[in-house]
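Working notes, structure below.
With one protein chain withheld, the remaining protein chains of the complex are depicted in position.
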Amino acid sequence: MSAAASRTTTDLPEPSLPDPDLLKVLRTMALARAVDERCMNLQRQGRLGFYVPLEGQEAAQVGCAWALQPGDWVCPAYRELAVALTRGVPLRDILNQLYGNSADLSKGRQMPNHYGFRQHRFLSASSPIGTQIIHAVGLAYASRYKGEKVVAVPFFGDGATSSNDFHSGMNFAGVYKAPVVFFCQNNQWAISLPREKQTHSSTLAIKANAYGFPGVQVDGNDFHAVYRAVKEARARAVAGEGPTLIEAVTYRMGPHSTSDDPRRYRTPQELATWKARDPIERLKSELLARGVFSEAQFESLQEELRSMVQKEVQEVEKMGPPAATSLFDDVWASLSPNLEEERKEFEELLREGVIRP
Amino acid sequence: MSAAASRTTTDLPEPSLPDPDLLKVLRTMALARAVDERCMNLQRQGRLGFYVPLEGQEAAQVGCAWALQPGDWVCPAYRELAVALTRGVPLRDILNQLYGNSADLSKGRQMPNHYGFRQHRFLSASSPIGTQIIHAVGLAYASRYKGEKVVAVPFFGDGATSSNDFHSGMNFAGVYKAPVVFFCQNNQWAISLPREKQTHSSTLAIKANAYGFPGVQVDGNDFHAVYRAVKEARARAVAGEGPTLIEAVTYRMGPHSTSDDPRRYRTPQELATWKARDPIERLKSELLARGVFSEAQFESLQEELRSMVQKEVQEVEKMGPPAATSLFDDVWASLSPNLEEERKEFEELLREGVIRP
Amino acid sequence: MTEATLIQAVNKALHHAMKVDPDVLCLGEDIGVNGGVFRATEGLQKEFGESRVLDTPLNESGIVGMAVGMALYGLKPVAEIQFLDFIYPAFDQIVSELTKFRYRSGGQFPAHVVIRTPYGGGIRGGLYHSQSTEQLFASTPGIKVVVPSTPADAKGLLLTAIFDEDPVLFMEPKRIYRTATGEVPEGDHRVPFGKARIVREGSDVSVFAYGSMVPTAFQARQVLEKTGIHAELVDLRTLVPLDVDAVVRSVEKTGRAVIVHEAPKFCGFGAELAAILAEKALYSLKAPIVRVTGYDTPFPYTLENLYLPSVDRIGRAIQRTVAAG
Partner (left out) sequence: MTEATLIQAVNKALHHAMKVDPDVLCLGEDIGVNGGVFRATEGLQKEFGESRVLDTPLNESGIVGMAVGMALYGLKPVAEIQFLDFIYPAFDQIVSELTKFRYRSGGQFPAHVVIRTPYGGGIRGGLYHSQSTEQLFASTPGIKVVVPSTPADAKGLLLTAIFDEDPVLFMEPKRIYRTATGEVPEGDHRVPFGKARIVREGSDVSVFAYGSMVPTAFQARQVLEKTGIHAELVDLRTLVPLDVDAVVRSVEKTGRAVIVHEAPKFCGFGAELAAILAEKALYSLKAPIVRVTGYDTPFPYTLENLYLPSVDRIGRAIQRTVAAG
C-alpha cells in the first residue's frame, strides 16, 4: 500500500486551529504568494525598482505571526511580507513602501521591502544583517520594565546566525531572561552560500545551548508545527521563563532578490525537491482532504486575491514621489541649523531649475 | 577516614610529564609569580605605570603553553605573562615592554603587558577584548595553506566569550576546520562582572556546540589536566580534525589590574576558597609528596628567582625612553609625505625647546 | 551650587535624571556594583536597582543595540562605553541603526539613546585608552556630539542630552575628570546644545578648542596675554550641532584662527572648522588657518606628552599666526 493510498483523515496532522481560522491562514499565505508573484513581474517590467521574494516561506512566516499578539514586537529582516500581512498591515501601505511614493509611511527613504509600521509594532527593517536581533532584546526588556506582558520577535535567516548581533542578542537575552522568541527562517541559502558552509553546527537550533536556553527545530513548511512552537515559546517568555530560539526549516524558492540569479549556484533538482514541499499546497491539501473546502473554491480565492492586488497596484502607481524637500526631514527631531541652511540652498536650486524633481 | 588522612602516593594525579620536566614547569610558574609580585610592588611605588597580574592562573597558562610547539602561534590577551615565559621569551624583553623603554621591542607604544614577540610567534596584544580570536583563525589557515603542521592558540577570558570576534572566530574555524585551539581562561571575573552574569550557558565549553566542534572544560589549576587537554586538542588540529575549545576553570587572585579594587565587588570568602586551590602550591605539594624535591629547595628556588627578577628590573630601569622621533615610525612601511612634514615640524619644535622629551 | 569635579558632575546629572524620570535607565560594563571604572555611575545601582542600572556582558554592539531597542520602545537609555577606544564593536549599531532609525522609518521610529564615554589622552593609557575620534561620529548625520570641559557644562549638557530627542554621543574628557573643578548648579541645570562658550574674549586671534584641550589652550592664552597677544578662546561645547555663527563671528573679529584638538590632524574635526571659515569668512582671514593637533599616527604610550598638544605648542602656534599676517 503506497503512502498516498493510505492517506485517511487520521493521517492528517492534528489541526492547530479550528477550520475557519485555518481558512484565514491559507488566505493570508495565498495573498502573500499573489503579492510576491505580482511584484516579481512588476520588477521585470521595470515598474518596481527591486524586490525580495518570500516564495516558499509562507508557512514559517504566517505560522509565527499567527501565534503572536497585537502588543508583541516584530523585528523583521527584509523578507517578512507575510508577517506584515498577518499583522494586519494594509496591502496599500506595503505597496506604497515598495514604490517609495508620497504615501509611503517611510517617505521613500528605503529600498523596497524595508518597511516599518509603528502602529503594528512592526519595526523599520534595515539591510545590515542581524542588527534587529539585539533591538528585540531591548524592546522586550523595556516592555517588561513597563509592565507589559508581551514578547519581541526578531526574524532572521540562516545567514544572520553568523552575525555579531545574533551573538550579542542571544547572549543578552539569556542573561536578562528577556521575553524574546528568536525566529530563524533557515531557508538553506544566504544569497549563494549554502547552510552547511555558513556554520559547522549540526543544526541552527543547537546554537541556543551556547546561551543557556532552549532551541527548537521545526518543519518550517508545516504551518501547525511553526504555530505551536511559537505559541509555546511565547507562553514561556511571558511567564518569565526566558527566551527560545526557533529554527524553522524551509526553503527560499525564488532568487535572493531580483538582482540575483540562483542558477549560478544551485541545482534544479534541489529546487524540485522543495517545490514538492510547498507550504501552501500542504495546508491546502489538508483542508481539501478534510473537505473544508474545494479546489474550485481555492481557485476562485486566488483569482480574487490576484485581482485585489492588481487593483491596489494600480492605485499605488498613481502616486508621485515624496516632496523634494522631504529629503531633509527626520534626520533630527527638528531641522538643525545646518540642515536649515542646506535646505534653503536646495530650495534655491529647485527654483533655479538646477535640481529637477 | 578523612580525605587528608587517606592521601597516599596512589592518590596523586598521574603525572603528565617526567619529573625533571615537572620541575621546570614549577620553576616557570614560580618565576611568573615572582615577576607578578615584583611588578605589583613596582607599580605601587610609582616606578611602573600600570600592571596586569596573573596570580592564580599559572597552571592554566604554563599548562597550555607547555603543550605547544615552537612553530605554533600564540595570540594572547594582556594577562599571558606565564605563556611568554614558557615560550622562552627573555624576562628582559618582557620588562622592557612593561617599562616602554628604548629597548622595548614594541618601542614604548603600548601599555604594560601588551607585548608581542615576533621571534616567538607571540602576537602583539591589543586591549580591545576578543579581537585576537579571529586572527588565530587566519594564522592557522595561512599556516596550513603554506604546509606547516602547526596550530594557532588564541588566549582569552570568560568575558571575551561575549565578544563579537569570539563568535566569528569560532564560526570561521568550524567552517574551515582550521587548526586552532581556543584557550579560554575562565577566571570567574571580567573586571567586576561575575561569570554567571556574563552568559547564561551552563559552561563556557558548551559554546563549542554552536559551531560544531568539541568543547572541553578542565580544572585550570591542575597543570596536568590543562597540559593533557591542550596536547590532545593540538594533535586533533594538526591531524586535520578541526578546532577545539578548552575552558580552563581558574581564578584571578589579584585585582583586574592595578587600577582596580576588587573589594568593591567580591567577598574575602571567595578569595579564601580559591587561595586554597593555588596552582603552584598544588604542583609543589605533589612533587614534595613524591619526594622529587624538598620544601627547602623550593624556598631557595624562590629566593633565586626573586633576586634574578630584582637584578633584571635594575638593569631595565637604567634605560631611557625611546627616541622622540620614533613617534613617527611604523605607522606605514615607510614614512609618508604627510608624516615627513609633521616630523620635520616636530624636530623644529624639539630644537626650539617647545617640545621637551 | 556646590563645588564638584567633572566626574562628580556627570554623576549628579545621571542621578538627577534617574530620580525625576523612571524612563531613564543606565547600561554598560562594570557600571553597577563597581560604579564604573571611573566611578561615574557610583551609587546609582544601589539607589535605583538592578533593573534600571544594568551591568552588561562584554559586548558594545550589544550595549548600544539593546539601548536602541529600549529607545524604540520609548525609554531614555544612557549607555556607557568604558572607553571611547572600545566603541568600535558598536559602530555598526551606531552608524547603521541608531543614527538612521528616525530617517529610514519616515519619522515613525525615533531612537533616542545617549552614549556616554570617556575619551582622550594624558592618563598614560597608551594606544587603546587615549584616543579622540570625534570626527567619526561628527561626520555621521543623525547623532549629536557633545564634549564638555567644565563640571557645570558636564552636568548641564548631559541633562540636555538625556532629555533631548536625538541620539547623542557624550564624550567625557577623562584627563580632567578630577582636575576640572568648579561650581555646579543643583537640580535641573540645562546647557543648550549649539551654543559655544566664549571662555575669554580677545581681538588678535581666535582659538577653537573643546573638552580637555580647553584648559590647556586657556593656559596658553593666559601666558601670551602677558606678551600682549589677546586671543579669543572659544569652547565649542557641542560639535554637532556646531555653533557656526560663533565660529564665524569670532574670526570676522580677529582675522585669525588656531584650531586645537587631540585627535590626529588629517580629516580631524578641525578640518571642518577650517573649511567653514574658508567658505564663510575667507575675506576676513589675515593669516593661514593653523591646526594644533595630535600627529597623524596612532596614540603612543611612553611618549604621549610629546604627542599631545601642549601649552607651549599651542602658544607657539598662536604667536606665529599673529605674526604671520
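Residue numbering begins at 1 within each chain, and the chains themselves are lettered A, B and C in the order written.
Simple rule for what comes next: contacts are C-beta pairs under 8 Å (C-beta built on N, C-alpha and C of every residue); 3 or more make two chains touch, one makes a residue touch a chain.
Computed from a predicted model, the values in this text were never measured in an experiment.
Shown chains touched by the undisplayed chain in the intact complex: A, B, C. Remark: the omitted chain is touched by one listed residue; of C:32, C:148, C:202 or C:268 this is C:268.
In the full complex, chain A contacts the hidden chain through residues 49-50, 100-101, 104, 108-111, 114, 126-130, 159-160, 162-164, 190-193, 197-199, 259-260, 264-265, 321-322, 324, 326-328, 331, 338-339, 342, 346, 349, 352, 354-355, 357.
Even with one chain removed from view, chain C keeps its contact list with that chain: residues 61, 85, 88-89, 91-92, 95-96, 99-100, 103-104, 127-128, 133, 135-136, 138-142, 240, 263-264, 266-272, 274-275, 277-280, 282-283, 285, 287-291, 296-298.
Residues of chain B that touch the chain left out of view are 104-107, 109-110, 114, 116-118, 123-124, 126, 128, 131, 133-143, 145-146, 152, 164-165, 167-169, 171-172, 175-176, 329-333, 336-338.
Operating definition for what follows: only the chains that are shown with their structure count from here on.
At the far end from chain B, in terms of centres built from Cα atoms, lies A. Annotation: 40 Å between the Cα-based centres of chain A and chain C. Among the residues of chain A, those in touch with two or more other chains are 164, 167-168, 171, 175. Counting partner chains per residue, chain C shows two or more touched chains at residues 57, 59, 61-62, 89.
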